[in-house]
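Here the complex is missing a single protein chain, while all its other protein chains stay put.
Labels for the chains are A, B, C and D, by order of writing; each one numbers its residues from 1.
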Amino acid sequence: MIEQLPIINLLLLLGTALIIPLFKKRPFQLSLTLCFLVLLTVLVSSVFLLIHVLEYGEFYYHFGNHENLIGIEFLIDAFSAFFTVFVAALVLVIYLYSWKDKTEGIENKEFGRYYILLFILLFSIFGILYSNDLFNTYVFIEILSITSCAIISIKRKKETYTAAFRYVMLNEIASMSYLLGVALIYMITGHLNLERVATSLQSIWPLYSTNIIIAIGFMTIGVGIKAAIFPFHIWLPDAHATAPSTSSAILSGIVVKIYILVLVKLLFRVFGMEIVEALHIKWIMLILGSAGMIMGSIFAIAQKDVKRMLGYSSVAQIGYIILGIGLFTEAGLQAAFFHIISHGIMKAALFLSVGVIIYYKHVQKLKDFEGIGYQMPISMTVFSFGALGMVGIPLTSGFISKFNLGIAVIDANLIFFLIIIILSGLLNVVYYFPIVISAFLKDNKEMQKIPHIEKVPNIMLIPILTLGVAIVVLGLFPNLIMDIIVSVVATLF
Amino acid sequence: MDIINAILIIILVICAIAVERTKDLVSAIIIFSAYSLFMSVVWLLLKSPDVALTEAAIGAGVTSILFFAVISKTERFEK
Amino acid sequence: MIILQKILENINYLGGIALFLIGLHTVVTHSNLIKRIIGLNIMGTGVFLFFVAIGNVTGGEPPIMTEDNIGAIFINPLPSVLILTGIVVVVSMTVYSLSLVIRIFETYGTIDQKELTRLISEQNNHD
Amino acid sequence: MKKIIIWILFIALFLILSIGIFDMPTSPTLDAPSYNETIHYYLENGVNETGAINIVTAVITDYRGFDTLGETIVLFAAIVAVSSVLRIPSKKNEEEAQKHE
Partner (left out) sequence: MNDTILKSITRIIVPFIQVYGVFIILHGHLSPGGGFSGGALIGTSLILFTLVFGVKKAKVKFSERVAEISGSAGIIIYVLVGIVGLVLAGSFLTNIEAGFPAGVAGTLMSAGMIPIIMIGIGIKVASTMITLFHTLVEEEVR
């Protein structure tokens, strides 16, 4: 029975997406409850899977009882099980927020479609994480890219269309180059299964090295565009800034991370350390990561719009993750994975609290944030926690990930990058602190007269508070997930 | 056989460049539709009739109709 | 002469790469949005041509096992399978981007990227 | 100027890729690396295992059936995405719907 859980998860998500259209004439509340129950079930079963995998080790799922030579295979190990739990939990929280969130341009009638897209998106993410097949991953990546574009353009505003269009174009270029890479790999190995490709790449690496280099180039550039690694980040700020807040949280917290995980899978499971070292991918990633950290922060300082600023901040934080992966040590990978989790939570908290503010105040410019802490204390507090976490103040989860990253860098004898981490942290201070300070500490008498207008429904506040608490809890007790991450990383080496 | 294949590939490349050069979008799409048909012939030569059939139905048929539908709603000429 | 023969041997791969690059060039340099979408389609077919060419075998037959061709050489069916999936995926992406083009034309009155950028920056300055 | 640079870039890319291609096992024969045991398995056992004499169909729907399911879902997602962009519930319909409620 437990072997069937992954496919049952996928079918539950898919089935919900197919059923939602039938609820058109029925009471809306019913379908919302159904969606909630499905998400909860999926979360519980992924947790169950994670426990099972940690206890008894990885297992494979073969479609149609065909072995991996001829058929498609799922690999459920600590890596995929852990990240599915993370994705399911974060989506559940964001979903709760969007329950009452009839905000920001998503029209009432669109909500059915929004949830269909959300569930297909989750379906594809689960598929990408479980899948152990290059072409199957491509199919899921395509589903993910079309749905992630659609949850941007569902907001009927002028700017969304151009942002979504640019995102579609880059997505499709990226998918095509990934597919060309798969073609080149298939040409010389004759396999699509990750493990079989890896073993045969090891043996033919000296024979067809040019070919393999070109294939790796195409595949990593394809995934890199989607993951918004530094020079390819041009789509990200527009897309994140114009999307509805819930979509921004999903895009920034989850979708981008999934592509990074695909990159990790490719680098560690397919190409293997020998090829990676021969091609100096380590240095490319380290340089791109640190460039992203610095440039993303510098761009963020110049922004006037708060969501656009958060988008550029994402670019910088992705730089941290890439830097951690680029070290190719266990410590670096642990730090990177921890940062994936903590950045996901923090960015979701930031975008959702900004969403509340935008909903009630209809302001999106940074200068309008003065004194908002008096009017909307709860959401602004959560925002501050997120911001402090981004900067890396102790007691937040952001501190732990930066601390771990610093230690990993020192372990790898690359002190230069420690300087960049600190510099980037300082740059983060430059653009996050003024908002917090002007929101709370502005001694403005007019502001104190205005009673706080925060009449947010509880169902929206609970998710925000949960995320805020999660930031602090992870900052205080990082071992809650660090222990699991250690065993996750162990599966990759 | 190789020669036919080579000629077809050259025609395909010429078609692709012509699509890129044409300013009139309607003629660009007509050329693109012809390109799809040539492509399906190439795939027939490469012994993949399934793919050729699908490309002829979807690439040459449906896609170009959808393009025409959109062009009729927007602008016809590229600047 | 050897080079010519090599080119002739690899003509499908070269054509696939060339079409991929022509498509990429169209997407990157053109400012007309519909032209860009056509470029994407050309890119896609380039990759598909490359993929199908991998499966070809000289003197092979399509992998349909009737009684007439017992013992014949068959081509590799797997690339055809993958491409069948790929074609449909590209069509759906195309349609989605075309729908965005319609909306962009409605809101801005143009489908030229340069003018769009100008209009958007004007708007931002206006705010 | 910019155009020329881009053209040179693309031609250089093409040359690099073609050099790569000449290194590849390109000859379309039976000993190409991609024509391996997987394909032999499909060709030998496909008809017996699935009952379909068209091996491409057998692979599409049986051996790699999950890919095809994913691809139908792409179509489904495309419909939802396109109608979320284009289909605006016009005010008339909305009023009528409210009347019904």
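The definition used in the following text is that contacts are C-beta pairs under 8 Å (C-beta built on N, C-alpha and C of every residue); 3 or more make two chains touch, one makes a residue touch a chain.
Worth saying up front: this structure is predicted, and the values here are computed from it rather than measured.
Taking the full assembly into account, the omitted chain touches A, B, C, D.
Among A:His62, A:Arg166 or A:Lys361, the one in contact with the hidden chain is A:His62. Looking at chain C, the residues touching the absent chain are 62, 64-67, 84, 87-88, 92, 95, 98-99, 102, 106. In the full complex, chain D touches the omitted chain through residues 47-54, 56-58, 60-62, 65-66, 68-69, 72-73, 75-76, 78-79, 82-83, 86-88, 90. The missing chain lies against chain A, touching residues 4, 7, 11, 14-15, 18, 21-22, 61-65.
Just so we're on the same page, only the chains that are shown with their structure count from here on.
Chain C and chain D have Cα centroids lying 10 Å from one another. One inter-chain figure worth recording: chain A and chain D are separated by 25 Å, centre to centre, where each centre is the mean of the chain's CA atoms. Chain B has its Cα centroid 38 Å from the Cα centroid of chain A.
Among all residues of chain D, those that touch two or more other chains are 17, 24, 32, 34-35, 38-39, 42, 54, 56, 64, 67, 70-71, 74, 77-78, 81, 85.
Residues of chain B in contact with at least two other chains: 48, 50. Those residues of chain A that touch chain C in the shared complex are 135, 139, 142, 145-146, 149-150, 153, 158-159, 161-162, 164-165, 168-169, 171-173, 175-176, 179-180, 183, 186-187. Those residues of chain D whose C-beta lies close enough to touch chain A in the complex are 16-17, 19-20, 23-25, 32-39, 41-42, 62-67, 70-71, 73-74, 76-78, 80-81, 83-85, 88-89, 94.
By the touch criterion stated above, chain C contacts chain A in their complex at residues 20, 24, 27, 33, 36, 40, 43-44, 47, 50-51, 54, 78-79, 82, 85-86, 89-90, 92-93, 96-97, 100-101, 103-104, 107-108, 116, 120, 123.
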